[in-house]
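Got a structure here, written out as structure tokens. Questions coming.
Here the complex is missing a single protein chain, while all its other protein chains stay put.
This part shows chain A:
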Amino acid sequence: MKTKTFVTAAMAGLLAGSAAWAELVVPDLSYRTGPYAANGTPFSDGYQDYLNLLNARDGGIGGEMIRINECETAYNTEKGVECYEATKGDSPLIYEPLSTGITYQLIPKVSADGIPMHTLGYGRTSAAAGETFPWIFNYPATYWDAASVAINYLLSENNDDLSGKKIALIYHNSAYGKEPIRTLEALASKHGFTLSQLPVDPPGQEQKSQWLQIRRERPDYVIMWGWGVQNQVAIQEAANVGFPMDHFIGNWWAGAEPDVMPAGMAADGYKALNMNRVQDYPVLKEIQAQVIDAGNGAGDGSNVGQVLYIRGMYNAMLTAEAIAKAQELAGTSQITAAQMRAGMEALEITNARMAELGMEGIGPEFKVSCQNHSGSGEGLVQQWNAAEKKWVPLTDFITPDKSVIDPLIAEDAAAYAAENNITPGCL
């Protein structure tokens, strides 16, 4: 009897061990504490809830369960690198650090370790050049796409003529905030508008000088590249100095509920870009029923449906689709990081597939390739309705000006390749 019990236990242990080995490990470098917690929490909730939905509803992806390995970065670059070092031994398939600062530090590391990294609408823009950055992906769009989308929107608002207009860029004085400057300068010379630059030292609690300058110079439009408290203070200060909210456009990291709620009705009319349309998707009901109500939600469910929650969910969907593609290409459900990279490079997102997943129209259609790791680059413009406390999409997805962006990407990627002795090419 004792022998039978022992054999049964050993078999169970063996099965459990092999099941653990076969898991799809997806690290979540999140930030639920610190100055940026209000932004990091809903994103991580959406990310994890979608992956947990796949586990609960479909038994994972391709029959393999997903294991989320969460690590707190507090949006701190050093902690982000520590998280990478702490989790990379766990056979992760992908890294998605949700921080441009962490991204820059991890680019050489993941490239050397052979683990793909996806930076959804953030990170190093020139990583779009897949032949130079084979392990880095930034689909569906980059910061430079965002800058161009904003200018294309303003062109459409001004009969395709921005000559003589004054546009101010107020930005987070960091690697992230400085990303769009190059593109905006190129677009300024192409379209004849004047660009003034107003850096705000992070975190951005104090912006009086910048907004007094805006009040003095009276630009026609203000574009914001902010994150965290910088956004809330900027929107409040814009209202204080009487800057028209409908001429104030944030990028897609400056256009979520936490950014506008503190200013109350004063934020009404504020505009922002978005890479993921916000609406009541059928998949949200499934998440509510099968994840949150079942007690397996990453949060308490209060963020469901918010901009950053939906973006986190969208990010997780793209990751899950890439895993499925990788499994298909590899002919096995137990994929490696290298096979995951191949899946990401062959990823194609269509309207039909998004509808099938219960999130029709959430993002643009795009196809990743060896040469193009950034997707279509499209984004839409949304506007805050303070009375109803909701974002209203104003446009469909707008195509960026690739004739300006592509040469800049090629130039930056070539410089990176030269600095790092990289011979560009497909893996």
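One rule holds for everything that comes next: a contact is a pair of C-beta atoms (placed from the backbone, for glycine too) under 8 Å apart; a residue touches a chain by one contact, two chains touch by 3 or more; residues count from 1.
We adopt the following convention: contacts and distances are computed from a predicted model.
In the listed set "OmpA family protein", "Potassium-transporting ATPase KdpC subunit", "Caffeyl-CoA reductase-Etf complex subunit CarE" or "Amino acid/amide ABC transporter membrane protein 1, HAAT family", the entry agreeing with the UniProt name of the missing subunit chain is "Amino acid/amide ABC transporter membrane protein 1, HAAT family".
In the complete complex, the residue from A:Leu198, A:Leu273 or A:Val291 that touches the missing chain is A:Leu198. Listed residues A:Asp58, A:Glu78, A:Asp161 or A:Glu206: the one in touch with the omitted chain is A:Glu206. Considering the whole complex, the residue from A:Gln232, A:Asn315 or A:Asn372 that touches the absent chain is A:Gln232.
If you put the hidden chain back, the residue from A:Val25, A:Cys71, A:Ala175 or A:Met261 that touches it is A:Met261.
Within chain A, the residues in touch with the undisplayed chain are 32-38, 41, 173, 197-201, 203, 205-206, 208-210, 212-213, 215-216, 228-229, 232-233, 236, 239-242, 258, 261-262, 264, 266, 295, 300, 302.
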